[in-house]
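Left out: one protein chain. Kept in place: all the others.
Chain nomenclature is as follows: A, B, C and D, assigned in order of appearance, with residue numbering initiated at 1 for each chain independently.
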Amino acid sequence: MNLQFASLLIALPLISAFFVPVIKTISRKAVMPFLVIITAVQTGIAAWVFEEVYTGGKPIIIMAGGFKPPVGINLYIGHFAALFVLIIAVAGFFMAVFSMKSIGVEPKDKYAMLFLLLMLGATGMISTGDIFNLFVFMEITAISAYALTAYNKTGEASEGAMKYIVLGGIGSSFFLVGIALIYGSLGTLNMAQIAQLAGNINPTVAQAALALLVFGLAVEAELFPLNAWAPDAYQAAPHPVTAMFSAFVVKAGLYAMVRIIYLLRDTQAFTGILRLVLILGTITVVIGELSALRQTNVKRMFAYSSIAQVGFMAVGFSLGTQAGASAGVFHMVNHAIVKALMFLAVGYVALELGGTSIEDFKGLGKKMPLTAFAITVGAISIIGIPMFNVFWSKIQLILAALKVGKTGVIALILGASLVEAVYYIRLIHTMWFESANGEKVKENFTLGVIMLLLVALIIVIGVFPNAAWNIAQKAAADLYNVSQYIKNVPLLPGVSP
Amino acid sequence: MVDWRLFEPLFEFARRKSLWIVAFCTGCGGIEMPPLMTSRYDLERFGMMPNPAPRMADLFLITGYVTPKTLKRIIITYELQPDPKYVMAHGSCPLNGGVYWDAYNAIKHLDKYIPVDVIIAGCMPRPEAVMDGINKIMEMIEKGTADGWKRYKENYEYYRKNQDELFGEGWREKEARRWIPWLMDRKKEE
Amino acid sequence: MMVIETALKALLILLYATFVGFMFMGIIRIVTARIHRRVGPPIYQPILDTIKLLSKKSSITHGLIYDFGIIYALGATILALMFIPLGGVSILRAYGDLILITFLLEIPMLGIMFAAMSSGNPWAGLGAQRALLTLLAIQVPLGFAIVALGEFYGTFSTYQIVMAQQSMGWSITSLPLLLAAVAYDLVLQAMFGKEPFDIMIAPGEISLGPMVEFGGKHMGILQIQHAIALFAETLFFSNIFLGGAVITAFASPIINTLATLVVLLIKQTAVLMVAIFIGAIFPRFTIDQAARFYWKWPTIIAAAGAILAAL
Amino acid sequence: MINELMIIIFAPLLAGVLAWIFDVKGIREGVAIIGAAVPLAYLIQAYQTLASQPSIQYSIVLSGFKFEFILYHLSWVFAMIAGVVGFAAVLGMVSTAKDSYEWLFALMSLTGVYGVFLADDLISFFIFWEIMTFASFMMVLKYNRKASLKYFLLSVLGAYAMLIAIGIIYAKVGAFDFTSVQRVFYQDAMRSVMGSDTLFSRNELLLIFGLFLTAFGVKAGTFPLHVWAPDAYSETNQSYTAMFSGVLSKAGVYGMLVIYILLGTRLMYEFGNIGAAPKFGYVIAFLGGITIIVGGLLAALQEDIRKLFAYSSISQIGYILVGIGVGTALSIEAAIYHAISHALFKGLFFLIVATIIHRTGKTQFKDMGGLAEKMPVTFAMAFVAILSLAGIPPLVGFASKWLIFEAVIHQNMPILGGMLFFGSAIGFVYLIRFTYAVWFGQRPTELDDTKDAPLPLAIAMGILALLNVVFGIAPGIVAGELNKIFGKEIIQGTIWELNLGFGRYNGLFITIWLVVGILIAAVIYFLGAKVRRVPVTDTYQAGNPVTMDYNLTIRRNFFLPLKETLAFWLRMSFDRLYQDIGSWVEDLAETLRHYIYNGNVQAYAWYLAAILIILALWGV
Partner (left out) sequence: MREQAIVEKILKEAPYAEGKVRRERRVEFTVPAERIKDFLMTLKENSFELMLQITVVDWLKDGEYELVYQMWSITHRTHAMVRTRIPRELDKARMPTVRDIYPAAETYERDAHDFFGVYFEGNEKMEMPWILDDKEQGLFPHRKDFDMLGYVKRKYKILDRFDENKDNYVI
């Protein structure tokens, strides 16, 4: 199988998204299984690509339409992209299985189509090598995310979606202006070439472009002031979609921001922007944790917690060192696993007991022992207890930050994670040690298996983190040293503005 | 298990020369006790020491009329005292009821309830008379006739019968529980 | 051979200590009587009391701990006695450590309290509580006094302190140790159970506190223990503060030891007299007054002594 | 190959997980006991190997960190404490543990402690510290949420302080393992002596020392940070508390020693010293002194049996801190000796408390009383434990206290000496309060049928009591071990005797002469008249007849006069301070969320505008 098959990663969801109405006409019930099959095939391809990239060691470059990069749009699937495409595919597959059971609202085919478009957008954002193409894929993800948030047709859902649209719209428009500035000054849209020519942009233009780009993507990547939409959107969206939001949609936004910042490394504004992102990230962590302290709705509490964790990753990337970047990537992977598990479990509880407020969670240990166990393991690993996966990435990140001398920032973050420990422990205590009426619920087998699989993954990474750590280091290397990135992309020699 | 007869005279001398008093100052004789301890009469010359704990006392002074309620306490204190114990009663009231011969609340014959070794005459004897009584009891110890405690032990049934006749059967338990109903409800509040 | 010799010496010390202890108790009663302008009992009165108590024909017990507490108290006092250097005679002189002896002199109170409490008598409970608080109160000045001694002489062995005092003169001649001696003397007042601080065995109030349940032979053993304790405490005080006694002027060692015993006896009676005079004059403190008193003046004096000794 | 250090560390965790999975009454107890016994056996077997080679090492690489483990004399002593008391506590738990949840986390905390003692680099030290804290927290969470939250927050605060300190050191030194960190600090000390510029500035050193002090202070329960201990020790399975207070508090003490090992010389030269003690050590010693007094006094005023022993174990740790603080070789050795004796008698005490609660079901003093006749074995053990804790000569408590007294007073430290003496009296005081309230006095009618201790608990208590007596009579055994740590012979003297030059203590002579004294007293006793056993109702209460229904004892509020004299000081309490901080943070969080995420879109739009203005100011 030659490497060009990798382009199927983009093509498959696109084609199948438009196939969905056809399937619908054949039979209404076939839509959801079709979605599951497509996501399964996507996972297969992604696994094959991951295998290729990590054994081969060389990234896969796909030229759309055979044109050489500076002219044509190219997909650059490096170590990072391979890893994340696999995560998106796997999360998508699990959520597809979960949505088979949990989506009750009627137009299921619309849901399936949006689901696939969301996956397409995210995969595209991560693997594209062209800045404008990045904008296009970001728009696809954003719009399908708006639609999915409003999918439940309740007042709360529509309000959440409206907030998301307003902020997302403004953000992406600023992002477009930023791209225009860069294209204006450099004449090229290809990321590799931008990195090459980044030296000779005049400083003010570079600073303005960088600021606008970061500001545009920050909305998607949920940094402090711009993540106001996130709690309502997470809470209102259907459960599988929330899991996908926190698992990869946010991370794709963050990846894009970080990729662009690192590309424009040679400009003078680089250090300034890094410090800005650092400050924003720290404030996100602190505000995210504090506001989750007195939450009565567990789903909203998890939303705040995932915002805070994303802020933590942003801090990781903004350190500007190789160790910081690899810790950030490792944290992304761990966070994806844990948050997918948590939102899956919360969704399942909401499905069975009809709500996600603390009262429903009282005495969950007796009613739904498996789900309660899953949530407990997830909570414990998020707090950062050794022998669980998030601990390793947290400690790497803290040490990387302290290496750079950011003691104040780390003190704030550790204080915030102390607060996080409080509300997670309150949840664990309510689940296991508070008595509640209501009889034992028979738990669905497939979801149980998925949850146990994720729990096993958490504990395995927790106890033997070496494998995951090497992957994260390779992925971060791909993201961090831009010179290697430029060499990999076969640019046409002569073409330049 | 050791035969102390050889040392008996020493023990008698020690018992005579160090009488510790449990002064149960009932009735009007109590006021006669302090002068005995002060510098004019000074019983400490004879090695006598006032001592509130019956466990280590020998001489049990009953210094006035004895009401049934006090008699209950006297009997209990008497039984708490270790063995060679002597009782000395002051005044005529313990003898035959004295001026309270017809009062319902005074005991007529103390001797019926506990064995009395020495009774000092006088409706409240003066300290000199008490000193004389003490000398009398010292002589009796020396001669070995101060055997009140032996008499109590030998014919315990007689004394017991008199006591139960006056107070009714099982009076100790009844007396102990007498105040509990009122104390108990206060206990619930705290 | 060595064992018999130490056994003989131990017996000698024990008999001498008990006899002198009883004489001290006699002296206390006579001197207090004379202060009250009374004739007072003969000097051998405590011995008579003990014989009378031991010869009681019947005795009661409240359980194993009730008896073991008393026996343990006397045993601990005898143990303490063996450590304090008594002129040339003492046996465990080399191991006579300041802190060890201070602890050993406090342990009999633990034994008595264990026995008293096991009797279940509420008076005994109250007495035990007050004895504990008095102990807590005297510990601070006592601690500072011992610290002052330890720092001043640099060593903790009483024997070396006695030797040092032979050359440097009595320790109360130097200021820090004078302060320590004053504080320690006030503490002795409570350890003897004398008037101002004998709230724990207040006869009228809680009918002799812990002693309420001790009858015949138990009280006899306690009398013996009190005698030996009196002797040991005064001996300890005279050793560490009043220079002890090491006389080698005479030819034969027997006369030397006799001379040392006489000198020690004089010093001990001096200490005793001070305690008796204070005892005869002052009324009894309540327990929190005693605690506040001890935590104020004696502690300041002893702390000053300790700090001066440390410089 | 699995090195024996790994077995020692992970055997309890493995047993815990197995016990949790096979949740069958018989099997899980067996597995747990094996889990606790295996490390103990290996440690004893390691004693021979340590005689020949200086230490046993092992290292593995895990996610970019190189973890090293070492077993040398100091860590062997601490590991043995953990082994013995841990084994006894596990034996105790056989009869008091309710379900497998407790087994899992008790054994996990034992693994954590082993890991902490055997760790040779900062990261593994931190990781096992976290495991130990988490496991012990889960034990408390099952019983009471508020207490467990308070405990978890304080200890995680300490752990994060340590993490920051480790981070700072890692940033400057570049490596984690103790040897290289120690070497760098030593060179740094030399440089500062020569006057040239040093790697760590003065306030950086202050920060690192402060952070380490808070981290280990929390775990050891020093004065301002001790508030979690009474609740945590009382709100969990009582025989686990034997391990909790006996062993886990030693981790805090071991931490203090780590400060000495790593930063000792550097801090000494940086901050100079008062008399013989280094200034930074004097801080630890002074805190320890205050802990003794505060812990002791509060213990005397408690109404709950578990709280009393919790405060008492805090005050005993104060002794160890004073020993460590003074900083001379003798005082550190005395401190470790007291750590051993504290583990022994405190473990024994908590097992006794476990038996009492297991049998009577009561924890307040006012419902207990007169148990001495009903539980003679437990009372005998309690008697030994009381003698040992109060520091009565023939037992180990006195030997270690005596060493600390000698070491501190010899360094000319009057204030500390005074505090120590006051502490020993307080120990005496609250023990008698416990004895009077629980063992003596009139027995409430519902306690009449209490049986004695169950077999496993009795065996556990027996082991600890025996060790208490043996180490008391022959203190030289332990002194020999301690001298090996420092290499040179600090405490001379034979197996029976401790000889410090300026003070000698001989356990054997004291026991002999005590026995002689007791024999003399016994002879006098048996010469007297035959004894008649008398019930409690036959006592002299002013002649009134006595009934068992209404018992006249001052079991409640035993030390009312003390409470009155200390009324002024009791008003200040750090517990309320931390409570207020906690609720203040929560209110702040509530108002913050209310204003920022207030839910209307216009506000969010304004946020965007705000960001734009910032970017503009940024210099676009």
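One rule holds for everything that comes next: contacts are C-beta pairs under 8 Å (C-beta built on N, C-alpha and C of every residue); 3 or more make two chains touch, one makes a residue touch a chain.
Note that the structure is a prediction, hence the values are computed from the model and not measured.
Novice: In the complete complex, the chain left out here touches which of the visible ones?
Specialist: Taking every chain of the complex into account, the missing one touches B.
Novice: Looking at the full complex, which residue from B:45, B:108, B:136 or B:172 touches the chain that isn't shown here?
Specialist: B:108
Novice: In terms of residues, what is the contact footprint of the unshown chain on chain B?
Specialist: Spelled out for chain B, the touching residues are 68-69, 95-96, 102-105, 107-108, 165-166, 168, 174, 178, 182.
The definition used in the following text is that only the chains that are shown with their structure count from here on.
Novice: Starting from the mean Cα coordinates of chain C and chain D, work out the distance between those two points in Å.
Specialist: Centre-to-centre distance between chain C and chain D: 36 Å.
Novice: Would you kindly tell me how far, in whole Å, the mean C-alpha position of chain B lies from that of chain A?
Specialist: 96
Novice: Indicate the residues of chain D shared as contacts by at least two other chains.
Specialist: Only 527, 529, 538, 540, 542 qualify.
Novice: Residues of chain C touching 2+ other chains?
Specialist: 56-60, 207, 212-213, 216
Novice: Provide the residue numbers of chain C that touch chain B in the complex, in ascending order.
Specialist: Touching chain B from chain C are residues 29, 33, 36-42, 45, 48-49, 51-53, 55-60, 203-204, 207-208, 211-216, 219.
Novice: Going by the contact rule set out above, which residues of chain A touch chain D in the complex?
Specialist: Within the complex, chain A contacts chain D at residues 162-163, 166-167, 170-171, 204, 207-208, 211-212, 215, 218-219, 225-226, 228-229, 231-232, 272, 276, 287, 290-291, 293-294, 380, 384-387, 391-392, 395-396, 398-399, 401-405, 407, 410-411, 414-415, 417-419, 421-422, 425-426, 428-429, 433, 464-466, 468-469, 473.
Novice: Residue numbers of chain B touching chain C in their complex, please.
Specialist: 4, 7, 10-11, 13-15, 17-18, 20, 38-39, 42, 44-47, 49-53, 55-56, 58, 82-84
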